[in-house]
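Shown here: the complex without one of its protein chains, the others still in place.
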Amino acid sequence: MTPVKLYPPRPERVYLFGTCLIDMFFPEAGLDAVRLLEREGIEVVYPDNQTCCGQPAYTSGYHDEAREVARAQLGLFPEPWPIIVPSGSCGGMMRKHYPALFAGTPEEQQARDVASRIFELTEFLVHVCQLKLEDKGGEEKVAMHTSCSARREMGLADTGPALLAQLGQVELVEQVRSAECCGFGGTFAVRHPQVSAAMVEDKSQAIEQAGAEHFVTSDCGCLMNIGGHLAHRGSDVAGEHIASYLWRRTS
Amino acid sequence: MSARERILQRLCERADGALQAPVSDFSVVTGRNWTRQERVEHFERWISSVHGEVIHCSSTNWTGVLATVLRDKRVERLALGREHAIAREAREVLDAGDVELVDVDRDVDGWRRELFEQVDAGLTSTLGGIAETGSLWLWPTVDEPRLLSLVPPIHIAVLDADCIDDTLFDVMRRHGWADRMPTNALLISGPSKTADIEQTLAYGVHGPRELVVLLRQ
């Protein structure tokens, strides 16, 4: 789907686009992304005026509203540095949909420029930082859920598992139908709650049945959905953003 | 204005303007460059995988093999053509035997029920095979009508190994199909089947339950 991307050399500075879900619900994940990048000697610039990539309105069909919100983000990254997004769905929105959203507007070129600099966090850690990790944690069985946007929109099915594979004490357990959606889908979970619930129930079961003690994901939408469902059913399995997990195990 | 004119007008006066046609690169469906042996192997592998039965024989012994097949499958009435070399050779051997030969060079309207209910097997020639999919290709004729390969419970088809091409694309190109399409051109790959009852395969749902390919080397 996504054409082969040529990765730049490791930069000195990057921007972090933290995403609204991380800002509001999982700020530690954002901070852990900063820590991971800084440990690699990369300065992380967090534009304070960032809010939301616009995706919720975009996927709901409210493109005029989405464009206004997206426009407010476009100007936040004036330097030609990579923009790191710790979320496949926000990353996918900015990389894939910004150019189309601004086509024929004065910001078209700017949107293309921003889109071309978008990197999902695990993608950047693997392909640009060529991150090497030293596991300091104990033995643990972990399941990874790669978000559909990371997997299919950004073509990043392998980067998360590649990072986890570097953790010597961590066994990455394989769930059945690991590529299947968890049922979040943004407003889908609200518009079609029962269908979404059936999907997340299957996902949670798959994670539990794989023998996972813990699950990680690169997307906070999925984390909120799967984690919320696991907690609701009183499961022992807790979820975490992959940035936090990597930082926790290697610091 | 007629429906035809209105539809065509809407299409011609397209709101977003004329469309550019992309170039098609067909290399993915051709250029296999298999040897004769590889073609035979591919053909056999694939047609066997869909329940087709392949029996190797030669151009000299095939009628004897046919007689054995008919005996093994307890075929009492065999429908076949008259003009084609396959039918002629088969008739020479079978004429004296126990199998009753049913002529098919007559209008089906006169003997439809007989064809549907009283013929055990149909014998046909083929124009060739397709290695990549394990398919036979047939252009039914006056001598070997369309229903001969469809209605009897067993279809016995004779294929020469030299007439197997690599792919369907190759067959169409090499044999100039586009310039001379017959009333009905058929690819047949195995016996009739269905998986409509809970994905369980069952054979012979409407057409033949068995497809026997006499592969002449």
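Labels A and B are assigned to the chains in the order they are written; within every chain, residues are numbered from 1.
We adopt the following convention: contacts are C-beta pairs under 8 Å (C-beta built on N, C-alpha and C of every residue); 3 or more make two chains touch, one makes a residue touch a chain.
We adopt the following convention: contacts and distances are computed from a predicted model.
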- Note on the structure: Choosing from "Cytochrome oxidase maturation protein, cbb3-type", "ABC transporter permease", "MmoB/DmpM family protein" or "Iron-sulfur cluster-binding protein", the absent chain's UniProt record names it "Iron-sulfur cluster-binding protein"
- Of the residues in chain A, which ones touch the absent chain? 1, 18, 20, 22-28, 30-31, 34, 46, 48-52, 54, 56-65, 68-69, 71-72, 148-149, 151-153, 177, 179-181, 183-201, 224-225, 228-229, 231-232
- Message: What does the interface between chain B and the hidden chain look like in terms of residue numbers?
- Response: 2-4, 6-8, 10-12, 14-16, 18-29, 46, 49-50, 104-108, 112-113, 116, 133-135, 142, 145-147, 150, 167-169, 172-173, 177-178, 181-200, 202-208
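Rule of thumb we're sticking to: only the chains that are shown with their structure count from here on.
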- Using the average of all C-alpha atoms in each chain as its centre, how far is it in Å between chain A and chain B? 53
